[in-house]
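Pasting a structure below so you can have a look.
A single protein chain has been omitted from the complex, and every remaining protein chain is retained in its original position.
Chains: A, B and C, in written order; residue numbering restarts at 1 for each.
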Amino acid sequence: DEVLTIETSVPFTSHKCEPPSRSVQTTPKELMGFFQDMALMRRMEIAADSLYKAKLIRGFCHLYDGQEAVAVGMEAAITRKDCIITAYRDHCIYLGRGGTLVESFAELMGRTGGCSKGKGGSMHFYKKENGFYGGHGIVGAQIPLGCGLAFGQKYTKDETVTFTLYGDGAANQGQLFEALNIAALWDLPAILVCENNHYGMGTAEWRAAKSPAYYKRGDYVPGLKVDGMDVLAVKQACLFAKEHALKNGPIILEMDTYRYHGHSMSDPGSTYRTRDEISGVRQERDPLERVRKLILGNDIATVAELKDIEKQAKKEVDEAIAKAKESPMPDPSGLFSDVYVKGYGTEAFGADRKEVKSVLP
Amino acid sequence: DEVLTIETSVPFTSHKCEPPSRSVQTTPKELMGFFQDMALMRRMEIAADSLYKAKLIRGFCHLYDGQEAVAVGMEAAITRKDCIITAYRDHCIYLGRGGTLVESFAELMGRTGGCSKGKGGSMHFYKKENGFYGGHGIVGAQIPLGCGLAFGQKYTKDETVTFTLYGDGAANQGQLFEALNIAALWDLPAILVCENNHYGMGTAEWRAAKSPAYYKRGDYVPGLKVDGMDVLAVKQACLFAKEHALKNGPIILEMDTYRYHGHSMSDPGSTYRTRDEISGVRQERDPLERVRKLILGNDIATVAELKDIEKQAKKEVDEAIAKAKESPMPDPSGLFSDVYVKGYGTEAFGADRKEVKSVLP
Amino acid sequence: KEMTVREALNSALDEEMSADPKVFLMGEEVGEYQGAYKISKGLLEKYGPERVLDTPITEAGFTGIGIGAAYYGLRPVVEFMTFNFSMQAIDHIINSAAKSNYMSAGQLSVPMVFRGPNGAAAGVGAQHSQCYASWYASCPGLKVLSPYSSEDARGLLKAAIRDPDPVVFLENELLYGESFPVSAEALDSSFTLPIGKAKIEREGKHVTITAFSKMVGYALKAADILSKEGISAEVINLRSIRPLDRNTINASVRKTNRLVTVEEGFPQHGVGAEICTSVIEESFEYLDAPVERIAGADVPMPYAANLERMAVPQIEDIVRAAKRACYRSVPMAAAA
Partner (left out) sequence: KEMTVREALNSALDEEMSADPKVFLMGEEVGEYQGAYKISKGLLEKYGPERVLDTPITEAGFTGIGIGAAYYGLRPVVEFMTFNFSMQAIDHIINSAAKSNYMSAGQLSVPMVFRGPNGAAAGVGAQHSQCYASWYASCPGLKVLSPYSSEDARGLLKAAIRDPDPVVFLENELLYGESFPVSAEALDSSFTLPIGKAKIEREGKHVTITAFSKMVGYALKAADILSKEGISAEVINLRSIRPLDRNTINASVRKTNRLVTVEEGFPQHGVGAEICTSVIEESFEYLDAPVERIAGADVPMPYAANLERMAVPQIEDIVRAAKRACYRSVPMAAAA
C-alpha cells in the first residue's frame, strides 16, 4: 500500500515535551478504514438515539457522535494488548476495541446477548480480552483505575500502556491529581486522555475550571493538546504518547473535540450552547467529513463509494438491531449470578427473601 | 515604640505574583512578644511530651515544636476576625488564637476544663469566638473546610480571610485541588498555608510528591515560598497574602519549616531522618533562637532577661498543668450532650441500651 | 390542590431562601441548568449567583466548602446530583459535619442540608441506584429524612433547612413528577413537619407495614389489595430514619401484633433490620408472627428491565409478606 504523508489540521501544543511532527503517515487503506469505522460509530449512535426515543433503551444513554476521531485515531496507534478505560460515554470505544454492534445494541436493550449480558447497560460495556475495561459511571473514578491497569502492565513487564479517557468536567476531580502524582512517582505507562468536548453536562469548561488547559493538569507531567476532530492528529499523538509512556511514565493528551448530542438523552443540549456553535463545528470540524475530504482529495475513492460505505453502515446497524431484538431478556437466575466469582454456597435473597433466594456457587 | 526594619533570612520565592519586600517592619515590643509566645509554645509541647510519657495524655498527640514561627508570625499579621483552621497538630495554633494553657492541658488530659470539655482530645481544639475552627484529624479535609470559611466571609462581606494550614503530606490530597479550583473560580479570600516540615509521618516529601514545589500547587494560583523558621518572614508573607486574598482570591504560602519531635508520640522520629539533620536545623534555623539573636543584636533585652522569660514560661506551663489536673473528668451525662444542637427529645442509647439511655434535649 | 414533589421541593427551597438570607444552594447544575432534575428551577434568576452556585464535578471539594460555610454560620443546602456521588464526599459528611458539634463540645454546629435523589431510579444500573439511608442513619450527629409525598417534601425540607444540625435529605427521582394533594396548611410558608416523627398514612388493625420514600406508595397500594381480602394494614411512613420514631412503630405493632418492613435498599444492616430489632427489644411479647422483611435484592442493581424489577420490592411482595405475617398460606415458589 502506498504511504501518504498528511499535515495535521493545526499544530500540537505541547507542555514539557517536544511535540511530534505535524506530518502524519497514513495509507489509503487506513483512511478508508477510518471512514468506515467512524461512519459505523456515527450510525450506531444515531440508531441508539432512536431506540431510546422508542423506549427500547432505558435510563442514561450518553452518545459519542462528534467525538469518533478520538476512538478511531487512538486504536490506529495501539494494539489490543494496550488497555483502554473510559467513562459512561463508552459505546464507540467498545466498538473500536472490537466489540460488535449486536452485543452493543443487545446491551443497550438489556438482553442476554449484550456485552454485559444485559446487566451493565449503556454505561457499562466491557471487552476485557481486547483490553477494554469499561464503561465507568462515576465521573473521574476511571482515572486511578486506568493508572492501576498501567501499574499492572508495568508490574508484569508487559511493555504495553493504558489509555484512560475522561471528560473536561472530570478533569477537575481530585482523584486525577492523586493518581497522576502516583503515576509520575512510579513511572507508570499511563496515558491520560482528556476528551475535552467543552461541556460537562450543561457547564462550559471555563465555568468549571479556573485553568481549562487540561494538557497541563498537574503541571509537572508532560502534555499535548491535540485536534481531537482530526483522526490523524489523534493517531500521531497516541503513537507519540505510547512511546513516551513506556520510556518516561505518564503523559496527558487533551483532545479538542465536540459532542453533537446533548449530555445524555434527557438533555436537549441546546440551552447552554447555541445552535450556531453546534452547526459551526459540524460544518468546519466534523471528523468524518475531514476524512471524506482527504479520501476524495487523494483520489482514493469516489463520492459514490463513500456513500455506499455509509449505506452499508446503516444496513449493518439495522441488521444488528434486528438481531439484538431477538436476543432474550436475561433469565431470572441471572439476578444472582456474578455477584461473586466464588459464592461459597451462601444464600442470596430477593426482595421477598422467603419467596426468592438463591445459593451462590 | 521604635520601628525596626529587618531583612528576612532568605528571599521569598514567588509564583505568579510579585513577592513582598524582604525588609520587614517590626518593633522591640513585637520581637519580645514573639520570643515570649514561642517560648511558651515550645515549653507547652515539651510538657505535653512528658505528660504523654506519664500516661496522662492518651491516643494520638502531635507536637509542634520547631514550627512555632508559623503560628506566631501568622497571628502578627491578622486579626481574630480572620479565621484559621488546621490539622491535628493544633495545640500551638490554638494558643496563638488566644486559647489558654489550662484549657489546652485539660483537653489533653480529657478533663471538663478542656477547650472541648475533654471530648475532643489532642487533635480537636477549637476556639470559635476567636476564629479558630480546629483541629481536624483527617489529612487534607481541612482544606475545603477552610475554603468554606472563606466562602462564608465573602458571602457575609466581612472583608476578612481564612488561613488553612496543612502539611506537605496533605498537599497531595485531591481535595486540595478541588477546593483550590473552586476558591479560584469564586475568588474566595482563602489562604492555603502548606507547613512543609518535609515529612508526612515517615515519608520524605520527595517520596510522596512528584513535584514538591507546594507553593505552585495547582499552577494557576499565585504562591509564595517562605522561610517558616523566620517569624518575620512569616508575618510579612501573611500580611501580603491577606491583602492579596481580599483583592484577588486564593493564594498559597509554602512555609519551609521543621518538626523536632516525631510525627506523633509513637514515632521516635529518627528512623527516616538523621540525628544530624535534626540537630543541624536546631542549630542553624531554630525560630526561637533566631528571635533571641535579633533581640540581643538590637540591644532590646539582655541574655538574662530572655532566660527569665523562658523560666516564666516554664512556670506558667507547670502551673497550668497543676490546674488542669484539678479539673474533673467529664460527668457521665456528657456522653450524650452535643450529639445534636437540637435533639427533639429523642432517646440515645449507651452500650447496654436497657441500662443506659438519655433523652436528647 | 395538587402539587408534584418537584414543585414541593422547589417551593420549600424558595421560601426558606426568601426567609433567611443565610440559606444558599450549591451543587452541580443547580443554577443555569435549573438542576439536573429541575428541582432548583428559577432559583438562580430569583436569588442570583451568590446564593445559587454551580459547582464543578468535585463532590469532596464542594461538600467540604459547604460544611466550612456552615461552621461560619451560614445555612448551606448542598445538592448531590444523586446520592451515589455523595460517596466521594462521605468523609466530610461523617467526619466534618456529623461529628463536629460533639468533638467541639457544642462550639462548631453545622446547620446544613445534604440533599438529592437517593436509591433506585429506572434503568440506571449498579453504580447509580444505591440507597444510602441505612449508612447515614447509622451515624450519630446526622439527621436523616426521606419524604414520600409533596406534603412530606415541603414540610421536611423546610424543617431540615431550619434545623441547626446536619441533615441528610434523601429524595427519590421517580417521585419528583408525582402529584399529591396538599392541604392549605401545608402550602403556608410557615409549614414544617417535625423531625423524628413518623406518620401513620393509613390506620389498620391486623398488620403494620413500615416504609419510606417511594415504598410508602407501594405499601399503601398493598394495603388496598389486602383490605379487599379482609386484612387491615396500618401503613407507617417513617419520614425520619434518624431519629427513628421507635415509639410510633412500637405502638402500632403492639396494636397489630404483626410487622412487615419495606425498603428499596440492600437488606443486610438495613432500615428493616433496625426496625425489626427495635420491635424485638421493646415489644417482643406483642409479636404474633415473625417480622417480615421486604428489601432490595442482595445484589448490585442490574440494568435489564426484568432483572431490575426483581431487584426492587414490588407491591405483590408486600402483599405476600403481609399475608404470611397474618398466617394466610401462600404457595411457596422455587428458588431462582
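As a working rule, a contact is a pair of C-beta atoms (placed from the backbone, for glycine too) under 8 Å apart; a residue touches a chain by one contact, two chains touch by 3 or more.
What you see is a predicted model; the values in this text were computed from it and never measured.
Of B:Val139, B:Val161, B:Leu188 or B:Ala301, it is B:Val139 that touches the chain left out of the display. The chain omitted from view is touched by exactly one of B:Gly110, B:Pro189 or B:Pro250, namely B:Gly110. Residue C:Gln130 is the one among C:Gln130, C:Thr192, C:Asn237 or C:Ser252 that touches the chain missing from this view. Listed here are the chain C residues that touch the chain not shown: 60, 84-85, 87-88, 90-91, 94-95, 98-99, 102-103, 125-127, 130, 134-135, 137-141, 242, 244, 265-266, 268-274, 276-277, 280-281, 284, 287, 289-293, 298-300, 302. Although one chain is not shown, part of chain A still touches it, namely residues 83, 85, 116-120, 124, 126-128, 133-138, 141, 143-153, 155-156, 174-175, 177-179, 181-183, 185-186, 337-348, 353-354.
The set of chain B residues touching the chain not shown comprises 57-60, 107, 110-111, 116, 118-124, 136-140, 169-170, 172-174, 200-203, 207-209, 271-272, 329-330, 332-336, 339, 348-359.
Keep in mind that, in the parts below, only the chains that are shown with their structure count from here on.
Separating the centre of chain A from that of chain C, both taken as means of CA atoms, is a distance of 36 Å.
Distance between chain B and chain C, defined via averaged C-alpha coordinates, is recorded as 40 Å.
Rounded to whole angstrom, the centroid-to-centroid distance between chain A and chain B, based on C-alpha atoms, equals 46 Å.
Contact of a single residue of chain A with at least two other chains is seen at positions 172-174, 207-209.
For chain C, residues that reach two or more other chains under the stated contact definition are 56, 58, 60-61.
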